[in-house]
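With one protein chain withheld, the remaining protein chains of the complex are depicted in position.
Chain lettering (A, B and C) follows the sequence in which the chains are written, and residue indices restart at 1 in each chain.
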Amino acid sequence: MRLTTEEQAMLDGEKGRLVQTAMENIVRYGQVLGAQELCKITKATVFCGAHHYLEVCDSEDFHEVFTRLNLARDEVIPFDRTSPECYIQSCVAACDQFVYEPLNQTEEFFKKNQYYVEEARKAGVTVVGSCSPYLTGWIPVRGEHFVTTESGVTILGNSLWGACCNSDGIEAAFWSSICGRTPKWGYHVQENRHATHLVHVEAPLDSPIEWELLGKAMGMRLPVTVCTPVIVGDFKEVDFVKLKSFFTALAITTNCRMCHIVGITPEAGTVEMAFGGHEVEDEFVITQEDIENAYQPLCDKTEGKVDLVSLGCPHYDIHQIKKTADYLKGKKVHPGVNLMVWTVYPVKAMADLNGYTRIIEEAGGRIYTSTCPVTVGETLLKDYPSQVYDSLKQSGSVRSLPLEQNVYYTDMYRAMEAALTGQWKEEYRWKK
Amino acid sequence: MEKIILRGRGVLPGIVEGTALVCPKGITGWGGIDPKTGEIQDWDNPNKGRTIQNTILVMPGSKGSNGWSCYFGAARAAGCAPKGWLFSAIDSSAAVASAVMQIPTIVDFDKDEDPCSRIENGDYVRMDGTTGVVEVTKSSQRQ
Amino acid sequence: MGKKYSCHKISEGTAKGEALVSADEIMFYLIDPQTGVVIEPGHDIEGKSMAKKILIFPGGKGSSVVQADGLYQLNIRENAPKGMIIQYPETVLVSSAIIMEIPMVDKVDPQFYEDVKDGDTICIDADNGFIEIL
Partner (left out) sequence: MYLTQEQQDMLNGKYGKGTAYAMKIQAAIGESFGAERMVPITRAHVALSNQEADLWFAEKLLSEGARCRVAPTVNPGFCLSYFKNRHMVSEEEASLMQRTHNAYKGLGAVLTYNCTPYVATNIPNFGEITAYSESSATPYVNSVWGARSNREGANSALCAAITGYVPEYGLLLDENRRGNILVEVKADMKSDFQYHLLGYMGRKIGNGIPVFTGLPKHIGPEALTNLGAQLNTSGAYGMYHIAGFTPEAPDVKTAFGGKEPERIVEITNEDLEAILEEISLEGNREIDFAMFGCPHFTLKQAKHIADKIEGKKLKKEMWILTSYHVKELADRMGITEVLEQAGAVIVPDTCPDQPCWSHLKGKVGVTESPKCAYYPKRRGMDFVIRDLDTCIEAALTGEVE
């Protein structure tokens, strides 16, 4: 692998042990890939907070846990700096940054999480706590190289913004944030960004949930290997909420990390442009029936009482919170139902300013930040036998937890109706 | 005793040997293994309940979310790492996991030498992460 | 009957008044609302009043809010121009004229610019697409 003088200096330890270790790992990562050189990273999101999987390392010291798990070393290398050229935001943690009791968490865990997050902040990470870093201005521009721990953000960045990112992982995002480099491989190389599969969408897509279901329907048809589909169809009134819903769903149901949309994404003005002269490996059609089939297994059939309604995965933006407030204005959530709305705290502050928070609270709901039900996990979810989500990702991930809950998935309005009536009814199932 | 030789690209050095654990559909990283024991938890994985600890782990590549490597990394930290691993074709998540695990790694096999189809559970595998040579002793032929 | 010139309607209506010709773009923020006098230093018509005139100028300039506020301030004091004849329409100025209900036209017969001078009495009929110098 060819390294620049600056990169070699980092590898030789001239910028300290932390940068050296990060660079060693990045170089090893690049060697495994067969990359010839590295590229400069200017945006990153990192997975801070006291996540449950870190508990395998039995230590009180954040830096020891960090070193063993994120740097994969058995010494202790303090995480005390990041690349000054890279803008780094924190992803969700397993705790809200401001409250713990409503999430059924202990003060001890809350404080541990705060300690972890605070150490990251001191190292140069902007503490945001969101799966949707773009809500606070973290948006790579076309051709910019970035890293993220969020699959949905990888695919959004590659596809919608024409920026460059591979799906690499939590550790690698830290390495890149520290040394400011990643292997120049995969989607970081222009020649690899062409489409491989052609998907004709014949289903009419209106609401965000239908775009989510398109992601799942494609996931049922695409190969498990890495591929770059391009979709064509008569898409109307496409907005960012629909697109983020689609890309997030596609990311979790496939290994796909880039997907062109003809006429919408910048590298796909036409089908030909998307393929860039490369062969079409496969081609298929997604019909309305495919969308409906994708939906059915995601929503339980039993009717009955509802205990939890959760909105906002990915985290809601201010427009979505406004829609929630507009709908809930003057209404009351059914007693015994916990209505949770998830976002990032600066957006919540804006919701406070606009009066949306008050409307939602007066209706009996509450806005939470910095995490989500699945990331908090069993501690929160075990007490709610019947749960409603407006997100394919949440409802899917909840099903893989070892719990025996009823899980319902529908659009935001029907989910709010369920919160108001306290019941799950057949009519709340999504249908066209 | 039937022996076959497969050749891939050796990417992390070291010579190790052990019993193969083959997951032709891969393993989901996030939530797919219990890092404390190395046990596979994927509900649809035929190897559910088996541990990856001290095996030669064979997979096509990574699977699922960007959080793939961290559960393997956590298993490493807990002392439950495999001895070495083989990937049919490398991808970025699997490469990060390899850099984390620092175990002998061989990747990018020809289609007709795909370790996921040529190696079965229980086969005895000797691999050289420098040369990329994988020596497989088929278990059905062994005493 | 005076001489007629064709033009294209931007903001509807008819107006009659004295011509004031400016070679420079106009930012309505820099007009004294109390008098309609242009106060922008170095401007082609600095010191002249546009109140109740037919203003002939190339187009507008300035940020997306200043034109509307400038025209509004003139309008409530009845110091706005009665009509406007421009060459280069852009959205900010066009929407301001429409909202303030001041007749505005563009694409005028080039001969008009040869003939017109300050003080001429001019009729604009935006709806029927002509200007007349009386």
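Here is the rule we go by: contacts are C-beta pairs under 8 Å (C-beta built on N, C-alpha and C of every residue); 3 or more make two chains touch, one makes a residue touch a chain.
Since we're looking at a predicted model, the values are computed, not measured.
Undergrad: For the unseen chain, which displayed partners does it touch in the full complex?
TA: A, C
Undergrad: From the listed residues A:143, A:204, A:276 or A:297, report the one that touches the chain absent from this view.
TA: Only one of A:143, A:204, A:276 or A:297 touches the chain omitted from view, namely A:143.
Undergrad: Looking beyond the chains shown, say which of C:44, C:106 or C:120 touches the absent one.
TA: C:106
Undergrad: I need the residue numbers on chain C that touch the omitted chain, in ascending order.
TA: 8-12, 29, 61, 63-65, 67-69, 71-73, 89-96, 98-99, 106
Undergrad: List the residues of chain A that touch the chain left out of this view.
TA: 40, 42, 85, 87, 97, 121, 126-128, 134-137, 139, 141-144, 160-162, 237-240, 243, 263-266, 317-319, 322, 345-347, 349-350, 353-355
Criterion: only the chains that are shown with their structure count from here on.
Undergrad: With chains as vertices joined when they touch, what's the shape: line, ring, star, complete or other?
TA: Contact map by chain: other.
Undergrad: What is the identifier of the chain with the smallest separation between its Cα mean and the overall Cα mean?
TA: A
Undergrad: Could you please state the distance in Å, as a whole number, between where the Cα atoms of chain B are centred and where those of chain C are centred?
TA: 78
Undergrad: What is the distance, in whole Å, between the centres of chain A and chain B, each centre taken as the mean of its C-alpha atoms?
TA: Chain centroid spacing, chain A to chain B, equals 27 Å.
Undergrad: Averaged over CA atoms, how far is the centre of chain A from the centre of chain C? Could you give it in whole Å?
TA: Here the centre of chain C sits 54 Å away from the centre of chain A.
Undergrad: Quick one: which bits of chain A touch chain B in the complex? Just the residue numbers, please.
TA: Those in contact with chain B are residues 25-26, 28-34, 47, 53-54, 56-57, 68-70, 72, 148-151, 154, 166-172, 183, 185-186, 224-226, 251-252, 255, 400.
Undergrad: Which stretch or stretches of chain B touch chain A in the complex?
TA: Per the touch definition, chain B meets chain A at residues 9, 11-12, 25-26, 31, 35-36, 43, 60-71, 73-78, 89-102, 105, 107-108.
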